[in-house]
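Coming up: chain A.
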Amino acid sequence: MNGTTVRVRGALATLAAGCLAAGCAGGGAAVPAGSSSPGPTGTVVVLAAASLTDVLAEVETALEARHPGLDVRTSPAASSTLAAQVVAGAQADVLVTASEATTATVTDALGGEPVVVARNTLQIAVPAGNPGGVTGLDDLADPDLTVALCDPSVPCGAVAAEVLASAGVTAAPDTLEQDVRAVLTKVRLREVDAALVFRTDVLAGGDAVEGVAVPPEHAVATAYPALVLPDAPNPAAARAVVDHLRSPAGVEALRAAGFTTP
Partner candidate 1 sequence: MTRRRAPVALLAPAALGLVLLVAPLLALVVATPWGDLAARVLAPEVLDALRLSLLTAGVSTALCVLVGVPLAWVLARTDLPGRALVRALVTVPLVLPPVVGGVALLLLLGRQGLLGRHLDAWFGVTVPFTSAAVVLAQTFVALPFLVLAVEGAIAGTDERRELAAATLGASRWYVTRRVTLPAAAPGIAAGAALCFARALGEFGATLTFAGSFPGTTRTMPLAVYLALDTDPQAAVAMSLLLLVLSVAVLVALRGRWVGGITGARTAPARTTVPS
Partner candidate 2 sequence: MSRVAPGHGDGLDAHLVVERGTWRLDVRLAVAPGRVLAVLGPNGGGKSTAVAALAGLVPLRSGHVRLGGRTLTDATSGVDLPPERRGLGVVLQDVLLVPHLSARENVAFGRRAAGERARDARRHADALLDDLGLTAHVRTRADRLSGGQAQRVALARALAVEPAALVLDEPFAALDAHARAHVRAVADRHVRTRAVPLVLVTHDLADARALADEVAVLEGGRVVQRGAPEDLVAAPATAYVAGLAGAGHDERPPGSPTPTVGT
């Protein structure tokens, strides 16, 4: 159902763009200067890890402003869910996950060359004011504190497990959540004293969430590979999305969100 809508919209957008190029707007309406150069048009579907939600919103705004014929549609979800959808045949142009291993399951099945566009490190997230007095990874082992982690079977949990193992801490979590946003929600609602989430999530949490740094020697970084899908319906636009992520504007947006860039 969704796919149909997207495709029909795409077709309409293409028609409209063609009309513009042929000058059929009538009355000699002024064409914006930015759109005079031939750019990508149509619809481009970007599947991206949930932690990229805010960055992708900026990418969408920037690209659609520069290319009026382009409609960027983003669909944020857990990386593994997105990868499973793509392997199952979901129509999409770009896939950006929070895990090289996850993207590998797609390239193994469909091919393609991913490029790492960003890296993310874990931070301890605490509610504003740090009610639990959390100072470091050791506090995650305190049974008196309420601690949320991602389940070790999902990417953020796997990274958390690496970090904790590297620091020699046996955490005492009260809940092992499905994804990083669920963990962050519990911090925001002040239901937990500490959680291990990505640095970007701490920033996205705004004033309600504070970060406590993980020592650099234990800060395992996770890579975000972007992949133009081999059977992308709109490969030109797909490449434009990935290029934008690597452009100065894209890098700035990623850094503002708390990512590091290669």
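How these were chosen: all candidates are chains of the complex that A comes from, given by their letters.
What we mean here is this: a contact is a pair of C-beta atoms (placed from the backbone, for glycine too) under 8 Å apart; a residue touches a chain by one contact, two chains touch by 3 or more; residues count from 1.
Being a predicted model, the structure only gives us computed values, none of them experimental.
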From 1 or 2, the one in contact with chain A within this complex: 1
Chain A to candidate 1 touching residues, read off their complex: 78, 80-81, 84, 146, 148, 151, 153-154, 173-178, 182, 185-186, 189-191
